[in-house]
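Note that one protein chain of the assembly has been removed; the remaining protein chains are unaltered in position.
Our next item is subunit A:
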Amino acid sequence: MKMEDMPLSGPDNTKLEALVNDIYSELVEDACLGLCFEVHRAVKQGYFFLDETDQESMKEFEIVDQPGVDIFGQVYNQWKNKECECPNCKRLIAASRFAPHLEKCLGMGRNSSRIANRRLASNNNTSKSESDQEDNDDLNDNDWSYGAEKRAKKRKSDKSQNSPRRSKTLKHKNGELGSSMSADPYKYNYNAGINYEMLGPDEVRSFLTTQCGVISEHTKKMCTRSQRCPQHTDEQRMAVRVFLLGPSAPVLPEADSVAGPESFDIPDGQALMSRLQWEDSPEISPSDSASSKASTNHSDSRRPKKKKRPPLGLNSGGGIGSLSGGGGSGGSQTNISLSTKKKKPKLTAPSISSIYDDLN
């Protein structure tokens, strides 16, 4: 419908305004009427005064309108400026910092143990690398510098991933280095591992009966995972036990026969080396071993680009496997099947014993 008969000219503007106001008044009156009906119904139905029945509670919960206080009468950040005395160190700590302080002060809680382990690890590493440098000077000819690798690794570990406060970019870095799953358990071991040189022979023996114990070449720490830890092979575990407890020491619980040195032939060094190439076998690194520095495939997840062929493969993983095969009993056969399931190449009789003989 067209409104040609209503142009928006001067005098009509007022009319228009009047019209607008009329409409507005209608709307307001409508609202008022609505309210009246509502109230009247409430009165007649008896629920109009229902919220006023209990005078006492009305006074109790009255809205508070004072400055510095919310409508319930509570003070905001009341405990912010209060200080508490720590029961441990007797210091006065701010209330909001009290809980984290207690965690560190008492040595409980997730973070404090991580930090302590990390400190322990870095202390060990720094003291270790210094002492080892001189010992292994002439043994390091062809290989990358042990200390440098230690330093590099220490740098990496210093930017610890353990504390939740570290930067998030670290997460990406971990992911790049391979599956995070393999990286993280490794790092956990790195920090929580045991240095075999710190343990007495009895402790070592008892430790080795329950745990994997494979010594990481870089950190000289023994793997604290179970006997079945997927990162290390049974051959490696065997080699560690032989190394630490002597060739005649009882080794893995499931192996019936002791891996005796006399059961081995000594094949060509090169052949041995080529056969002892594992994808992901960490190295055993006795501190005075010649070839310890050579190994590399330490946990591919951590350093894939450093994968090198060890000149004298102290990758005893494969060696031990065949070693137990040479020993020949049911128990060791299970070892073989275990190891061959995990790793691809099969080895002929190795010369782990020969390597150790050299050392001795």
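In this section, a contact is a pair of C-beta atoms (placed from the backbone, for glycine too) under 8 Å apart; a residue touches a chain by one contact, two chains touch by 3 or more; residues count from 1.
Assume contacts and distances are computed from a predicted model.
Chosen from "Cell cycle control protein", "pyruvate dehydrogenase (acetyl-transferring)", "Transcription and mRNA export factor ENY2" or "Response regulatory domain-containing protein", the protein name that UniProt gives for the omitted chain reads "Transcription and mRNA export factor ENY2". Taking the complete complex into account, A:V28 is the one of A:V28, A:C89 or A:M198 that touches the chain left out.
Looking at A:L19, A:M58, A:I71 or A:C89, the residue that reaches the missing chain in the full complex is A:L19. For subunit A, the residues in touch with the chain missing from this view are 1, 3, 5-6, 8, 15-16, 19-25, 27-37, 39-40, 43, 48-49.
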